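Of the protein chains in this complex, one is absent; all others appear in place.
Right, chain A next:
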Amino acid sequence: MTDLTQAQVRERIEKGLASRHRKEKLFRGLGIGSIAFGILAVVILFTDIISKGSGAFVQTAIQLEVHYDQQVLGIDKVDDESLTWANFTGVIRQSLRDRFPSVAGRSDKRELYTLISSGAPFTLRDRLAENPDLLGKSERVWLSADDDVDTFVKSLKDSKEGFRGRTSDQKAGWIEQLLESGELKKRFNTTFFTNGDSREPEQAGIRAALMGSLFTLLVTLALSFPIGVAAAIYLEEYAPKNRWTDLIEVNINNLAAVPSIVFGLLGLAIFINFFELPRSAPLVGGLVLTLMTLPTIIISSRAALKAVPPSIRQAAMGMGASRMQVVFHHVLPLAMPGMLTGAIIGMAQALGETAPLLMIGMVAFIVDVPTGVTDPATVLPVQIFLWADSPERAFMERTSAAIMVLLSVLIVMNTSAVLLRKKLERRW
């Protein structure tokens, strides 16, 4: 090496320069490619979900001339008991037969009846209960169509043929007839937001799951925020540096990385088997999620406490405040915005969690909207999981729609956390 002249060295460097620059470009390209891959994944994920789910927000309805015939209904007055027994299905069948008088034969008629959702009799019952004068009279009502009809009508705009599935040529003919006469339309799907789960896609909604999620989150928030903040205060402001506090710290960091399903096992073995708390209840779900989010909240609360400058503490102590007064009167209010952001992020995590709730039986088929923390309930992510397993095409649409609702709630929560941090954060 030492024998080389300056010119020779220069020549060698310049020789390698081209390939070095090529490598530089390649490396840079790999970096850009990685970021592009990540962004592409986000875009594909969202467009996929939105394209699959946006259809669920509208629903096909069929207009029928309904005659509330006392004879068909089998009642002569309108009260609670007679409404329970009244034969509204018969009324709907009668009006379907009137609409398509040419249909004869048992199997054809039976096929005709499947145009309308099996939930439609309840719509009629509610209408009659609200307006008893209708008994014996006729009116034109929009009734929700069966999910096969719904799927078929929605697929018509993509291709001329449409997705047939279980829909026969004859049925498709009826549907086209209704479409041409304007007796079939797509309307906003309110059922999706007002109903609980159902085996029939056109009657299934997310109301029960949303309420279940709400109750579960309330329990989680009510427990994890105070406990987490108290633990953070102790560890940050009081704890002497010794083995015991080291152990607690290591524990918290480890718990933050324990798989969520293990918390579900804990909930099953301790809360349900040992304490015999009710299965499928938001109370138990909230307890399990509390244990799961606690590390997140403790860690972020500690960071918030750490960000309060020591001068505040010293000033308060100099004025004769006790240690407890320093913390609760001065440090805690200043650290609160940071703690709240941490809590919101923890809650967002809890809202999206599914696996531990499967363990404690929140996978039940829940039709009724829960009214308290001990009612059987399910939560939104679990509802998504249940629907994703259902074979009906219409359920796929609803799964994606439920995902869209879940994601929008999460986006709102995370954005509010970011805004809160920006607005209230103080730089010292």
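Following the convention adopted for this analysis, a residue touches a chain if its C-beta (ideal position, glycine included) is under 8 Å from a C-beta of that chain, and two chains touch if they have at least 3 such contacts; residues count from 1.
In this section, contacts and distances are computed from a predicted model.
Missing chain's UniProt protein name, "histidine kinase", "Fe-S cluster assembly protein SufD", "Phosphate transport system permease protein" or "Cytochrome c oxidase subunit 1"?
Going by its UniProt entry, the chain not pictured is "Phosphate transport system permease protein".
Among A:Leu265, A:Leu334 or A:Leu420, which one is in touch with the chain left out?
Per the contact definition at the top, the residue touching the missing chain is A:Leu265.
Just to verify: which one of A:Phe27, A:Phe122 or A:Phe188 makes contact with the chain not shown?
The one listed residue touching the chain not shown is A:Phe27.
Can you say which of A:Ile175, A:Ala204, A:Met359 or A:Ala394 touches the chain missing from this structure?
Here the residue in touch with the unshown chain is A:Met359.
Of the listed residues A:Leu235, A:Ala303, A:Met336 or A:Leu420, which contacts the missing chain in the full complex?
Of the listed residues, the one touching the omitted chain is A:Leu235.
Quickly run down the residues of chain A that touch the omitted chain.
On the side of chain A, residues 20-21, 23-24, 26-28, 30-35, 37-39, 41-42, 45, 48-49, 52, 226-228, 230-231, 233-235, 238-239, 247-248, 250-255, 257-263, 265-266, 268-270, 273, 275-276, 291, 294-295, 298, 322-324, 348, 351-355, 358-359, 363, 381-382, 384-385, 388, 396, 399-400, 403, 406-407, 410, 414 touch the unshown chain.
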